[in-house]
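Removed: one protein chain of the complex. Kept in place: all other protein chains.
Going in written order, the chains are labelled A and B, and every chain counts its residues from 1.
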Amino acid sequence: MSLLRVENVTKRFGGLVAVDNVTVEISHGEMMAIVGPNGAGKTTLFNLINGVFFPDEGKIWFEDVDVTHYPAYKRAHLGIGRTFQISRPFASATVQENIAIGAMFGAAGNEIRVDQAMEMADHYIRIIGLSSHRDKLAGGLTPIEKKMMEIARALAMKPRLLLMDEAMAGMNPKDIDKMVDFIKRIRDEEGIAIVALVEHIMRAVAGLAERVLVMHQGAKLVDEPTKAALSDPRVIEVYLGVPPGEADA
Amino acid sequence: MKGASRYLPSIPVLLAYAALFGFGLLNPGKWQLVAQLAFYCALGQAFNLFMGMTGYVDFGYVAFLGIGTYGMAISISGLADKGLGLGVIGIGLILSVVFAVLLALAVGAVALRLRGAYFAIATIGVNEGFRYLIEGARIWNGSEGIIFSSHLRELVGREAAMSLSTFWADVMVFGVAVIATVLTIGYMRSKIGYALAALRMDEDAAKVMGINVTRFKIIAFITSAALAGLLGATAWAVKLTYVYPADVFGIHYTVEAIIIVLLGGAGTLLGPIVGGLIYGVSKYYLAVYLPGFQLLVFAPVIVAVIVLFPEGTVGMIKRKLLGTALEKYIL
Partner (left out) sequence: MILEQLAGNLLQGVVLGTVYGMATMGLSLIFGVLKVVNVGHGAFIMVGAFTSFAVFEYLGLSPVFAIPVAFGIGMALGMIFYYSSIRRLLKGPELASLLATFSFGVILEEGIKFLFTSDFRGFNWDLGKIDMGFTVLPYAKVAACLGSVAIAVLLYLWFNKTRAGMAMRSVVEDGVGARVCGVNVDWMYALSFSLGIGLTVASGVLLTMFVSVGIHPYMGGEYTLKAFVVAVLGGLASPYGAFFGGLVFGLLENGSYTLFAQIPGLEPFAMTRFFSFLILLLILLLRPTGLLKAK
């Protein structure tokens, strides 16, 4: 049984085909990167997996459950977590409360009481290193801190699949490496499959992903193990000759 | 926060009500003002449970007060001769809640599927629409309303009826206020409160976090409606012993509720009490100089609050108290 199976999924907005007949399968604990130029349909694909939109055609299966028409909150309960490209913290709530909300309503939420959720939040706060900000209002954090908090919030939901939307945008190479290690650690400790959206940060892709899905104009161009994908001439052509290891944010 | 300390913020609220009640008992001449203040505070709390906690405005809110009034009116006028005594009041309270909940379900089934502005549009006609249904289809005596003062006298005797209308109805309003307080802090300290806060701050992100926003909106909507029903049954029905559709569905009560919640601080526990007291006292004294024009004074105040102090009085106080010892008493 695969963790996630996206089958021939298409999504149109008016005349624009944002996602064009995409099929992809993700296994438990796998690390995958989705890359592609602006407008390739990556975020839309995430939104379809997540439940923000429903596809016009095709099906989506999560652990053999047909979630194609499940609303977002139901998919969260099944174990799909997500961070956003532009952080969306609950601004008037504290860091602890934000993460606790993830715990309360996530996959394990039904058995967790408010005070237990607060304790779980403290645990994740320690992991991401924001202990000194525990009682600060989330709206007042720096962009990097907000990103980290969002990750912790998503983790608190105890997902089995974590969709990370451009988590490393705007970081310098050292921070990218730290983030890559952090993500690997999450995968190892929590047993989550992680699908990361990274537009052009090849350093992260090379360090992080076991497999790469390259999208172009809504369709799947290539779906291969990382090494093969990065030296695939079709991929290089789409990126106009940007070789791996040399492109950094 | 563990155990009982989570409920500390209820203390200032209950103390305020106790002080108000005590003041009223010691100054019988001011009892009407006290009763009016209690009504405004309770109205604010009931309205805050939905508008304050979800960020959605129900412009037709008064419809729940109105239908609650009818619930009590029907009980008293219908069961007066069955020899049930005060039990009829109890039945009236239950009926008013049932009516309010049914109306909330009917309205909510359509309105709660809608976002922001569309929700406001859907609700803006509810109070009027319902009033015209009653008048148009001549339900419950149509536009003639129901006068049940004689039924009440028949039910409990002249003396008791008098005392119900002039004192115990107001005590019941205090009771509704206490219930509203318990419910509000109960919600705020539980998952329900966090879900509502999350959906108020960012509804789409809340959904992604696993919150079934529709379910929680319904919970808040129905609770708020039920409390309104109880208020109508006590402050209007038992107190006045008559009900006319033109009176009990007037939009100006919704306006007052909005003023009270915004002034005090939407989404806070103490806010509606502060707002209710400020509004009630101001209105009382304004009536001396500008009778009937308190809204002319307050409507611009509301615009000022929305633009300059959207968090309201208690919201500002909470911010100032962050990190101090008093912070755990103000919610």
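Criterion: a contact is a pair of C-beta atoms (placed from the backbone, for glycine too) under 8 Å apart; a residue touches a chain by one contact, two chains touch by 3 or more.
Not measured: the values here are computed from a predicted model.
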| item | value |
| --- | --- |
| Chains shown that the absent chain touches, full complex | B |
| Touch criterion as defined above, residue of B:11, B:133 or B:287 at the omitted chain | B:133 |
| Option from B:160, B:302 or B:321 whose C-beta touches the chain left out | B:302 |
| Contacting the left-out chain in the complete assembly, out of B:22, B:90, B:116 or B:157 | B:116 |
| On subunit B, residues whose C-beta touches the chain left out of the figure | 51, 55-57, 59, 110-111, 113-114, 116-118, 120-122, 124-126, 128-130, 132-133, 135-138, 142-143, 251, 255, 258, 262, 292-293, 295-296, 299-300, 302-303, 306-307, 310 |
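The criterion applied here is as follows: only the chains that are shown with their structure count from here on.
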| item | value |
| --- | --- |
| Between subunit A and subunit B, centroid-to-centroid distance (C-alpha), Å | 43 |
| Residues on subunit B engaged by subunit A in the complex (per definition of touch) | 1-2, 189-191, 194-195, 197-198, 201-202, 204-205, 207-213 |
| List of subunit A residues in touch with subunit B within their complex | 50-52, 71-74, 76-77, 82, 84, 88, 90-93, 97, 100-102, 104-107, 109, 114-115, 118, 153, 157 |
